[in-house]
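One protein chain is absent from this view; the other protein chains keep their places.
In order of appearance the chains are A, B, C, D and E, and numbering begins at 1 in each one.
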């Protein structure tokens, strides 16, 4: 059983269709339509031009399928697998025009999502043997939340909240508007259903003590220096799960993890990880 | 008159609505609904935590408006302006719940698009007094093409093709499927309307000569070394516009531009530029 | 602060618009258009013809607003309030045509959702002083999940899972396909994020013991007789939250709750509760 | 030829897709994805746990097909057929994950619509040999109008108006706004196309006489006591079709029908009929 | 009271939005954005360049409103009114950019629909004092059915069926597939609800006799020569409404109507009527 389930195409079909239409515009692919005969058969190889962890392959193959329902696909490195530089990720064969027209949409999906999976994998590699979980945040690209969270999971990370409605997370702005830390926690606890977890952001050790006293299950240790973080972890041990966040990036993640926090979360994974360089090499084929 | 026209909200409203719904899920904002009284008035400041060129502000303000049509907005640094670290970009005032619930959607739009505008601006700054145009490519995030191209323009760049249908661009894969460089150009020219430009990718000086002989107006010099690039520019001078592309990034863009090409295009601007760090600081207000 | 936050109209606007269009068809309201002058002002009272707990009022008022943006609304009994038979819930005043054309859509929403809230309230009333939580299930009407869950909350109930993605619930069919109860639990625990709760359905006391030994936080006691239920509650006390389900309806809910389970869940609340009888009484008004 | 034509899937595909997405949310089926291997084959039986008339089967099978286009279906009791308690309605075989993930959506559709068909059938059974037509109203669930009307037809009933645009029905509120009963009728008749029927609600025998004198083809006798109803039927005989409505439910429908009215209409059929209890029993299968 | 009710904007808003987006594409209005300052106020007059009956004005004004919610409108000749050549239909004032960008969408709607209304009016004028109704058919432009039917009504015509579901119309192809004319009528009558009319196409006088014997209410006399038509009208008089169709156009409609048929229907009205020539004259204004 694969560690991470593939996203059903029902969940991403609308996005892929919109991405294709965004590229086709009204007049369609002027160049391909002019240059490539309609019945020509073609074959293409999706290639990783740099090494990385693959994500978004299913979505990117859907781009070809939406333009040619009969396209044949041979997956060499599935979502969650690692490609070396120059390796073929998948081969597609079908109507040559469909391959060319879907190319950019497919590559944009594959490159963007594999970039996130690769960044996540690399952050985990930096942590070596540490048991720390690496989590994403809600700092995702508008419209791509589900696929980007999936890419983080394929990279070995954990997705954190998918939205505002699957867990409670009391942050500084909530505290301001509730008129105080204790009152915010009280209100959150009073409203919560029996299947919803509560996490509370704490900025100081005093707040941490208050949260622990209130029986909060998960605490977000926000922007603490390493010493404070270590002390917070010590106090929370056995009483609450600890998550560190705030300005964590590949170059400082190890130091943060070594404080013993259970989870480190990085907005960087989804808002700033560079794309993986991928390409499509096309040739004519014997026949459709 | 501002150099770049604001995107009409009709063009981005659907995206912003989808982004909000993606975050709200089915149950809405559990935390804010629990913690913040429904009639509380709030005030928030959108702040740049790092220096950058602002883009996406109109779209991000729309997130607040869609949740509170009566929200009041005071823009300090409009799209296309430069913010210093710590500077306030805009203030929003309205229902406190709407501010908190829209926060992440607004910041994700603003941070992502300002990241692209900032990267574009900084690439242009590296070019100093060179007249080279800096162009984006179609390597954009699925669903965000129009806004990302707009961000490039706000950074001082030029958008290049918005899709497959607003200009012809004959690339290597087209040449393969047309059965040759000359034949591909011939077909493209035969099909083109009187308001459509043709650009042709050339990989060698021989191909360049062929393209120039055919009267092609714009040539894409792909992945050429600097010496070849210089020679290509020399041959094309006065006969065609030259564009260099392929692996161009901030650290090598200057060397490429110094060859004298008219345009440099960087996929990096839209697929790998890091987000600008932006935040929302909220406080209660006297009344709605 | 109201116990239950109002659903933002962004979350239900699409449903209300679709409901109106479903009633308008292509030709619109033939009768009203024929009978009622376009500029006539009207006034209408939404009346509860039977006593009940109000839910869906915000959504139903949106039906009027979508046809007449200038409609004036005076809410007498807000969502979550109790109406006696014959009491006015709200008054609407605006273009008479809009009132008549939106009438059925508004009443269908209000009657259906108030029916659910009323049923939930009445089940809770039957429980008297018992601390048992009354929960809905995912047995909701297609397309109305969020509003029906909200109606349950307005009736005093708890919403349970909103979908397949906000908590893990291992049921009998999962056990069959995983090849065993223990293995299913093991797999669920291995895949879960740090903000997701796990609930497991147990059909026997032996399975309960297994689940408790595995540290499962919430157990669903499915279709157990009252004696077994009491024993299960005794064993789980202090170790896991207990939820009883399976064939629970208003007439047997009290007996189930008296076993001491923490939660009773009733699909009946959303799939079979009768609608509340509501009507709109219209009269002409002095002027728009 | 079946008495009632199946709804083309084009008419319900959008609803079923939305229902699935409502259940899948962003992260998909956490439990099934964790517990069930991706390639496992499964087989499931849709079972009626209580006796009833089947409706919505085509729509509910579409839920499986949208998640697994290759699912194999064996229908035992088609839409419009009667199932005994415990009988298998249909068998589905395909990817086990798709069966589990689509289960609730399929059952919600099947249970809700079969509940309506069963209630309609049972009302007709109460009427014994009487020739009275049993009609639904526009008191339907928002978004489900077409499927609920179809369920009424499968139960042996007649659908009445599908919306505001397929016939004229002058009701009390129209009379108020037209400034009188006669004027309302006059306006309706003046505006009507040659393929549209007019029905008029009459509350008194005097109004009935007026409507008959005006040549109205169908009269709605609203909330009349049985004696008045009998007299109204006598007066209208041979001149107009008579329909009784207002507070009609299974326990009083027979008395109303015995007055001789041509049609009885019950909002109860679509807004308050309890769901039919249906379930899906799943087992692993030899291979996909 | 106007003879024809205005289409609620809810019914056409989606079409107008799609039409605007179709014109805006991804990059928006390149010319206006380049040429016209963002804050410039403008004023425009919608002018009829030829005489005609106005239709679609409400929809076309919506195009301006969707780009500038604050646009001010002064309607001189409302939908259903007659404009002389050169007359101003409406004035709009607001952001100059919105006026220019919406111009073509607004004119396309207004010109197309006024063309249909004008053609309908002119056909009726040709009939002089004859009482014949002039009906449209379902030969409409995909996506514009409701607006085109409305335009026919504004021209004085009658809309006929809006779709396949608001009346039964048995045509030649149905007869072929039912295996005979009598059987087709029998099946149609057996299935029909109490608010649905049946019309039957008859190609010969023998079929007409059969239809009349079966009590059919409306007969479509298809492609009959004038002599046969006159005889058919004679036979149907007092027993069924008669409608003539098939190749009727402005130049032969009078001859057909003089046979005494109750209705003439012309596909030509919606599929081939030329557009009315309309334009927008824009000038700058003192201030927004």
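Everything that follows uses one rule, which is that contacts are C-beta pairs under 8 Å (C-beta built on N, C-alpha and C of every residue); 3 or more make two chains touch, one makes a residue touch a chain.
None of these values were measured; they are calculated from a predicted model.
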For the unseen chain, which displayed partners does it touch in the full complex? A, B, C, D, E
Given E:168, E:202, E:233 or E:256, the correct residue touching the omitted chain is E:168
Out of E:103, E:222, E:243 or E:262, which touches the unshown chain? E:103
Taking the full complex into account, find the residue in A:15, A:48 or A:66 that is in contact with the omitted chain. A:66
Contacting the left-out chain: of D:94, D:115, D:163 or D:260, that is D:163
Residues in chain B touching the chain absent from view: 1, 3, 133, 135, 158-162, 165-167, 187, 191, 193-197, 199, 218, 241, 243, 262-263
May I ask you to list the residues on chain E that touch the chain which is not drawn? 15-16, 18-19, 22-36, 40, 42, 96, 100-101, 103-105, 107-109, 111-112, 115, 138-146, 162-171, 173-174, 176-179, 184, 187-188, 190-192, 196, 268, 271-272, 274-275, 280-284
If you put the missing chain back, which residues of chain C would it touch? 22, 25-26
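The rule is short, and it goes like this: only the chains that are shown with their structure count from here on.
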If you check the contacts of chain B and chain C, which chains show up for both? A, D, E
Chain D and chain A - chains in contact with each: B, C, E
Which chain would you call central, comparing Cα centres to the global Cα centre? C
Would you mind working out whether chain D and chain E touch using mostly the same residue numbers, over half shared, or mostly different ones? same
Mean-CA-position distance for chain D and chain C (Å): 21
Report, in whole Å, the distance between the mean C-alpha point of chain A and the mean C-alpha point of chain E. 51
Residues of chain B that contact two or more other chains, please. 22, 24-28, 32-34, 101, 145-146, 162-163, 166
